[in-house]
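Here the complex is missing a single protein chain, while all its other protein chains stay put.
Presenting subunit A:
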Amino acid sequence: MENQNHEEQEEEQIVTPWEVTAEKGGKIDYDKLIDKFGCQRLDQSLIDRVARLTRRPPHVFLRRGVFFAHRDFTDVLDAYERGERFYLYTGRGPSSEALHLGHLVPFMFTKYLQDAFKVPLVIQLTDDEKCMWKNLSVEESQRLARENAKDIIACGFDVSRTFIFSDFDYVGGSFYKNMVKIAKCVTYNKVVGIFGFSGEDHIGKVSFPPVQAAPSFPSSFPHLFSDKDNHRCLIPCAIDQDPYFRMTRDVAPRLGYHKPALIESSFFPALQGETGKMSASDPNSAIYVTDSAKDIKNKINRYAFSGGQDSIENHRKYGANLEVDIPIKYLGFFLEDDAELEYIRTEYGAGRMLTGEVKKRLIEVLTELVERHRRARAAVTDEMVDAFMAVRPLPNMFS
């Protein structure tokens, strides 16, 4: 979903599916974003409600405000309480073989949702999108899709409740019928407005949006859902995808479907700091799932942006700037124990704990995570990918 001529708003921050920049090189203002987009804050009462309904502690990403905004999540919970089920939909654009921790965040959260609510999940691999936008060959994008599927499966999804599909494999039949229905509801001017297409963009790009919208409707998956169940759909995604799903939500009632609900996350910061960009060409901007323990230690020690003071005396005096400190942010994502995180924040903020100690703890946490992922990934065979991607019924998907 690349974009050549979006409006340049130098004063304001820019958040689109293709570009995320803060105001004047500062931090993203999420409150302003929620206001501008018109979505809702995920407040503590909602988090408590989730805990109550699922009878388990809420996921660390909810407790720490990583997933912090939503649209219609309350309706989904209301329906769930009434005994109406919903299904999950998330996806990945397979543009590279190497996944980093930021890529894993939505999948880790989706796995939690699947386990907590006991609902089925469809995962879309938009190999066609990457073929068009990144100019990959069809074969290469399909290959990357399968490779990425292995890392996704390694996040721990339940095969009896999960359907992974690649666009090149699956588009057709009922899915395509929905694509056409959706396309008929969106004018050319509208997509240009949302996605910023120009006269020079090829028609593949212009006709892509319905592909990513169609999985929001259960009738796209006749092997999973029958016509009479008009299940709701919940989409965990990063907040920069919001403009994109607004198109889908706009179309849904006109087709007689429920609007898909969204639960949205903030951005995963690059190692060099909030203002840095995580880029595939700079391996030191992120921790990859293929990094060895040594790589992780190296990257955190050398590249993780520190909010500590420049000398020990100053640090003891003033404490660390927790707002910009990357190790603290990363611990916020991945350190499960709330009490321990609070302790580290207090001590580090007061200057009693040094950057080295914080980084050391982070290295432990990340190494364990990456090691666990690697083990799980090693157990994923090509046959397992075939099984996840087979068009088959999921008889116990709600139990």
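Here are some notes:
By our rule, a contact is a pair of C-beta atoms (placed from the backbone, for glycine too) under 8 Å apart; a residue touches a chain by one contact, two chains touch by 3 or more; residues count from 1.
Convention: contacts and distances are computed from a predicted model.
Only one of "GPI transamidase component PIG-T", "Eukaryotic translation elongation factor 1 epsilon 1", "Calcineurin B homologous protein 1" or "YbaK/aminoacyl-tRNA synthetase-associated domain-containing protein" fits the UniProt record of the hidden chain, and that name is "YbaK/aminoacyl-tRNA synthetase-associated domain-containing protein". Of A:Gly156, A:Pro222 or A:Pro243, it is A:Gly156 that touches the chain left out of the display. Residue in contact with the omitted chain (choice from A:Ala22, A:Ala79, A:Ala98 or A:Leu322): A:Ala98. Residues 96-98, 115, 139-140, 142-143, 146-147, 153, 156-160, 288, 290, 372, 374-387, 390, 392 of subunit A touch the missing chain (whole complex, contact as defined above).
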